[in-house]
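Note that this complex is displayed minus one protein chain, with the remaining chains in position.
Entry: chain A
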Amino acid sequence: MLMHALVAGGADIIELGIPFSDPMADGPVIQRSSEVALNKGMSLSKVLNAVSEFRKSNSYTPIVLMGYANPVEAMGYKAFAERAAAVGVDGVLSVDLPPEEAAEFVAILKAKAIAPIFLVSPTTPASRLKVIGEMAEGYVYYVSLKGVTGSANLDTDAVKLRLAALRQHISVPIGVGFGIRDEASAKAIANFADAVVIGSRMIEEIEANPADPATGLQTFTGRIRDAVHQARS
């Protein structure tokens, strides 16, 4: 299974996507992967089953489910949180539930000891950073650029400046994602972020090796891990 390949390659946390028919904040790669998954009958329920399967041989790698609100709503916040806790989910990131709309869901997640993960963007004002800092658990996901997932306009210096400002309001670790594609960008970001988050580039790796996606994924993850370790040493 691909999740084990990520762990073997050195991933510390796995963000597992819940496919949605209308992924408004995602670029073409994740849109395509959602379409493929849905066409093959993937659903939130089956994502939870996959976590359960993974947990049979790995009890230690944190798993964060990531997706849009509607599939979770359709299952029901409570029913979802119960099943997620039961199969061993550690955190949930709902892309289109900003703090303003998330109060009920966050309370339900926290009651099940699941961390609500929030996004922070280059445009988030200080007043909202404070609110997010108070609600967030686990880590905060800093969206490194104005754009959708998989974009190419990453500005490392801007991210560095911004992270310093974020840390005044946010005490949990900060991961940085959107636009990290290779060892160089991972290393640059790892110089000041607590984690680098890679999504679209991982999916491309899977697409490029249809016969044996696990090997390619593990190799790529290993290269990123080495780059991050270099930045830290």
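Note that contacts are C-beta pairs under 8 Å (C-beta built on N, C-alpha and C of every residue); 3 or more make two chains touch, one makes a residue touch a chain; residues count from 1.
Assume contacts and distances are computed from a predicted model.
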{"item": "Absent chain [UniProt protein name; select from \"Electron transfer flavoprotein alpha subunit apoprotein\", \"[Citrate [pro-3S]-lyase] ligase\", \"Sugar ABC transporter permease\" or \"Tryptophan synthase beta chain\"]", "value": "\"Tryptophan synthase beta chain\""}
{"item": "Among A:Ser52, A:Asn70 or A:Thr219, residue touching the chain not depicted", "value": "A:Asn70"}
{"item": "Contacting the left-out chain in the complete assembly, out of A:Glu82, A:Asp96, A:Glu137 or A:Asp226", "value": "A:Asp96"}
{"item": "Interface with the unshown chain - residue positions in chain A", "value": "20-25, 27-28, 31, 35, 38, 43-45, 68-75, 95-98, 100-101, 118-125, 128, 143, 146-148, 151"}
